[in-house]
Each structure stands twice: as C-alpha cells, then as structure tokens.
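Take a look at this one; I'll ask things after.
What you see is the complex with one protein chain gone and the rest in place.
To keep things simple, chains are lettered A and B as they appear, and every chain counts its residues starting from 1.
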Amino acid sequence: MTTEKTISLEINGRFFQAREGMTILDVAKREGIPIPTLCYHEALESVGNCRLCMVEITHPDWKGWKGLVTSCLYPVEEGLQVTTDNKTIWNTRRTILDLLLARCPDSDVIQKLAAEYGVTVTSYRKNDVETKCILCGLCVRVCAAKGANAISSAGRGIEKMIARPFDQPPPDCIGCASCAHICPTGAIEYEDTPEVRKIWGHSFKMVKCESCGRPIMPEKQLEFEAEKSGLDPAYFKTCSVCSQRKSIDTIRSAFDMKAVGLGEPVEVAR
Amino acid sequence: MQKTLTITPSRCTSCRTCELACSFKHAGKGGLGIARIRTFMFGEGKNQILTCFQCDEAACVKVCPVEALSRNESTGAIEVNEARCIGCGLCSIACPFGHMNHDGTNGIAVKCDLCGGDEPACAAFCPSRALEYR
Partner (left out) sequence: MRIKSAKSLESVTKKVRGEREKIETEVLVCAGTGCLANGSLGVTEALDRAIHANGLDVKLSLGLKTTGCHGFCEQGPLVVIQPKGIFYRGVKPKDVDDIVEKTLKNGEIVERLLYRDPNTKKRVEQYVEIPFYSKQQRIALRNIGKIDPSNIDDYFAVGGYAGLAKALTKMTPEEVIDAVTKSGLRGRGGGGFPTGRKWKTCASAPADTRYVLCNADEGDPGAFMDRSICEGDPHAVIEGMVIGAWAVGAHEGYIYVREEYPLAVKHLQRAIEQARERGLLGDDILGSGFSYDIHIARGGGAFVCGESSALMKSVAGEIGEPRAKYVHSVIRGLHDKPTVLNNVETWADVSWIIAEGAEKYAALGTEKSTGTKVFSLVGKVKNTGLVEVPMGITLREIIFGIGGGIIGNRPFKAVQTGGPSGGCLPESKLDLTVDFDSLTEAGSMMGSGGMIVMDDHTCMVDTARYFLKFLVDESCGKCVPCREGVHQLHQMLEAICRGDGRPGDIEKIESLSDVIVEASLCALGKSAPNPVLSTLRYFRAEYETHINEKKCAAGVCRNLFTFRISEEKCTGCGLCLKACPVDCITGEKKQVHTIDEEKCTRCGACRNVCNFDAVEVI
C-alpha cells in the first residue's frame, strides 16, 4: 500500500488539504474557487499556453519572495500561500485578454472574457489576418489523445498557426471533429452533409445508420475506432436513437411472443 | 453486497415519475428529455423501463478516448467525469442499447450513475415499486 502524501496549503487565506501531485488549479476547482482558463482541459495534459490562470504564490520560507505562476501547472507544496485574485493578477489577465482581443477581434468568446476585465476595444494594434484561433493548443492535444496525431502547430512566434502539414489535408486525420468540438473559440470549421464531412481540406464519406440512414461518423473514423477499441465495427453502425428503438422493439416483440419471465423482476444493474 | 437497481416491468404503470425524479436530481429541473431513465408504454398494461445496464464489458468505456468514463467500484455504476469529457459522442454510438445520451447544450455525456450510492431517485420515488434498489 502506498500512502499518498497529504499536503496542506492556503488559498486566499483559507486552508485546504490536497494530494501530492495535484496542481493549484485542481484544488481551486475542487473547492469552487474561480480561476479563468483558456488552454486547460481536465482530460488533457496542461501546457501553460494562455497564462490566464496565473495566480500569485509565496511561502513563509521564501523571505518575502512572491511571484506569478500558472495554476494549471504548479504542483501544490506544503505551506504554499496562494492568492487567486489581486491587482497584479487582474492586470495580467486583463493585458492577456487585451492582447488576445487584438489577435482575434471577432471572437465572441474572447470579446466576452475581455469585457469581464473591462476591455471592450483592444488597446493594441489589431491583427491584419482574420483568425479566431488563440493558439491554446487544445485541438492538437485532443487529436493526440484520440490517437490520431493528425494536426500540429507550425511556424514560430506571431506566425505560428495550427496548420495542415505542407498545407495538404493532414494524412492522419480521421475526421472525428474532436478538434472542432473542443476549440474554445470555434476557430475550426467543418461541414456535415448527409454524405460527407468536410474538415481540414478532407471530404470524408460518412457511414450511415443502418436503420435510419442518418450520418454517424466518417468511414475512416469507424475503422480507426473499431481497431482502437477492439470492438466489432457493427457497434458503430447504428445511431443511438435507433439503438434505443431496437432495444424497445426487442422488448415489445418479447411481450408479443409472451416470452418467459417478462413479468418477473429483471436485474438491470450488475 | 453491492446493491442493484431492480426493475419489475409488470408493476410499472408508466407514470413517468422516475424520469421526473431523475431529471430533478441530476439537472435540477424537470425536463423529461434529460432523464437518464425512460419508460415505454406498449399498451394493454405492458410497460417497460429502460436505463443503463452498467455492462461489465461496457462498449462506452472502451471507446472513450480520454478515460472520461469509469466504474465507481463502490456502486458498480459507470460514471461520467464531466470535466474530462470532450463531447465527442462516440460512447453514445457505441452503446448497443442506446442508453447513453448527451447534454444538448454542451455535448457532455449523460448517463445513469445510480445516484452515486444513495438510493437512486427513480427507485425512491417510484409509487408502484417497479423500481427498487436492493
């Protein structure tokens, strides 16, 4: 048995217990202390790109030293004293959102967040290129989590972007659109028709529900999912509505056939 | 012994109290659409209740790319970690029974969690003991 070390720390003057290895943000979330984030997702590795989650830390042993750290990455330490909101933090977040608004003046998500910090019009020079992407990197990380690893960032500095390799449709893309769903600003576009899904320059043929004909997922994704999960491809060929209907139909016909035991209790749970 | 949610269809009157109780408990509001349990009337008093079977070899768990679904060992229920869920919808397609749903507003997976070990609301409120937790 490994006994997990418990750590006590102070956030905004209140004391909390945490497990070793948790981040400041983990504890704050658990305790309902609000910290804004843009590049954080619980299921994905934290990278510290947006810097919005910065909080101030100090420690009785640090001789008065204090500084800003990203709460999504900073591991809790015994005796740590955290402040999640003060003038410096507020100003840092405001400046970051002001900068992001200069980058993406048309993003409603950024507009809304920036407005919370009193920025309605950016004080910096607006981007000449139209984009909603804030380079949080969530799309790249979710794609990696899916196991497809199809997209990545390209370029450096202000020229950096989430790009298709060599401007071609990314060969490893399976068309799952997870990137588009996770993107906080809706920067990734895709288009679904009953026949195809268009994303990242691909046009994927859709698998249709065997019962109702509604498109379910791209064929390429189906192959990928079946192989990855080890499940029979048939699992992915019926939409959830039809699966439910099928279950109902099965029961109905069982009633009609006066099948055994249906008036008796059925154990549903394990 | 782990308790189980037991359904006795012959006692079900299809009053839909379970659906209401479920949505109140989980969403704090009474929209029937977001209940994790559903009742069906086949006429002539033949009613049926459908909810997650908490399968041993659950397809939803197998397909989730981010381990947002996992079994609560004390209740036996498969639970959604909402913070982890990326809303890709794969679990609801993979479930052969159609028991997995998604929240219409944020796409997060929604399913029966047996109310985390308390007596499930559906069973607690079922007036005809068609649902029991024992």
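Here is the rule we use: contacts are C-beta pairs under 8 Å (C-beta built on N, C-alpha and C of every residue); 3 or more make two chains touch, one makes a residue touch a chain.
Predicted, not measured: the structure shown is a model, and the values here were computed from it.
Visitor: Among the chains you can see, which ones touch the chain that has been omitted?
Guide: Across the whole assembly, the hidden chain touches A.
Visitor: Given the contact definition stated above, which residue among A:Pro75, A:Gly147 or A:Pro169 touches the chain not shown here?
Guide: Of these options, the touching residue for the absent chain is A:Pro75.
Visitor: For the full complex, which residue in A:Asn91, A:Gln168, A:Thr193 or A:Thr250 touches the chain that was left out?
Guide: A:Asn91
Visitor: Identify the residue among A:Arg103, A:Lys132 or A:Lys237 that touches the chain left out of the display.
Guide: A:Arg103
Visitor: Could you tell me which of A:Arg51, A:Lys208, A:Lys228 or A:Arg245 touches the chain that is not displayed?
Guide: If we include the chain that is not displayed, A:Arg51 is the one touching it.
Visitor: Even though one chain is hidden, which residues of chain A still touch it in the full complex?
Guide: 47-51, 54, 67-70, 73-75, 88, 91-92, 95-96, 99-100, 102-103, 123-125, 134-135, 137, 152-153, 155-160
Quick note on the criterion: only the chains that are shown with their structure count from here on.
Visitor: What residues of chain B sit close enough to touch chain A in their complex?
Guide: The contact residues of chain B facing chain A are 2-10, 38, 40, 42, 46, 48, 50-54, 56, 59, 62-63, 65-68, 76-77, 81, 83-88, 90, 92-101, 107, 114.
Visitor: Which bits of chain A are touching chain B when the two form their complex?
Guide: It is residues 29, 41-44, 142, 145-147, 176-178, 181-182, 216-217, 225, 228-231, 235-236, 238-248, 251-252, 255, 262-270 of chain A that touch chain B.
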